[in-house]
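Left out: one protein chain. Kept in place: all the others.
Entry: subunit A
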Amino acid sequence: MENRLGAAALPVYLAAGLISLFLLVPLLLPIALSVSDTPFVVFPPQGFTLRWYVAVLGERDFTDSLTFSLILSSLAALGAMVLGTPTAIGLTRHAFPGRDLIRSLVLSPLVFPSLVTGIALLRFFSSIGSHDALVNLVIGHVLVTVPYVVRTVSASLIMLDPAIEEAARTLGASRWRTFWHVTRPQIVPGLVAGGIFAFVTSFDNYAISMWLFDAENVPLPLTMFSLISRMFDPGIAAIASLMILLSLVLVLVVERVTGLQKAMSL
């Protein structure tokens, strides 16, 4: 694209630079601190070492929790995709009484305080005698992540011209084959983006997890919180840096698959 800023270019670049700095410093700081060759977190960091990463990756509490969270968030994302896709299709493609109400209910976890959802779930699970922490956590996380999938898949469906599906039907494709050969390829980007949002949201979740975990099933945010209160060396910065790295990778994946702007829309 050509540069049309002209004389205004300098202040615009300056402002953009400052804003980027403002956003990036809190992210870059832990990375800088995590390589400091000192027994405590100090600023400015001194020397360079990767031993804190080695130490952290040898910490059983951390690695167990990381493994558990990866499993939990993958299951939650999968569940959100499996439930969210048909929900999105129903809500965008079919007019039925109460559609708006159901849409609001499905999307309500986006605005409803998840702390409250967590307590409610805890009461609910104990009243029905469901004591498997992993199952409870997956259900709770699916509940709060399904809206992301519903939104991104709905956005892809709205952009899909219904005539394209009708064309497939007239060309001899049954409803199911039309979905598989025509609709599905169109909504995959939205589905992947929604799945990644669901994964990240679940991976990051504290408010629901704190009510539903038990000693054997501790999601990473809870472990990190307890580590911070008893760990004073740069290892905690190393953990933060690893989290940032993971998020960065996922954001890049979304960007490659759909374009972040498109995925965020709606």
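In this section, a contact is a pair of C-beta atoms (placed from the backbone, for glycine too) under 8 Å apart; a residue touches a chain by one contact, two chains touch by 3 or more; residues count from 1.
The working rule: contacts and distances are computed from a predicted model.
Trainee: Given the choices "L-lactate dehydrogenase complex protein LldF", "Ion-translocating oxidoreductase complex subunit B", "ABC transporter ATP-binding protein" or "Fumarate reductase subunit D", state the protein name listed in UniProt for the chain not shown.
Mentor: Listed in its UniProt record, the absent chain's protein name reads "ABC transporter ATP-binding protein".
Trainee: Who touches the missing chain here, A:Ala167, A:Ile228 or A:Leu252?
Mentor: A:Ala167
Trainee: Can you name the residues of subunit A that touch the chain not displayed here?
Mentor: 161, 163-164, 166-174, 177, 181-182, 185-186
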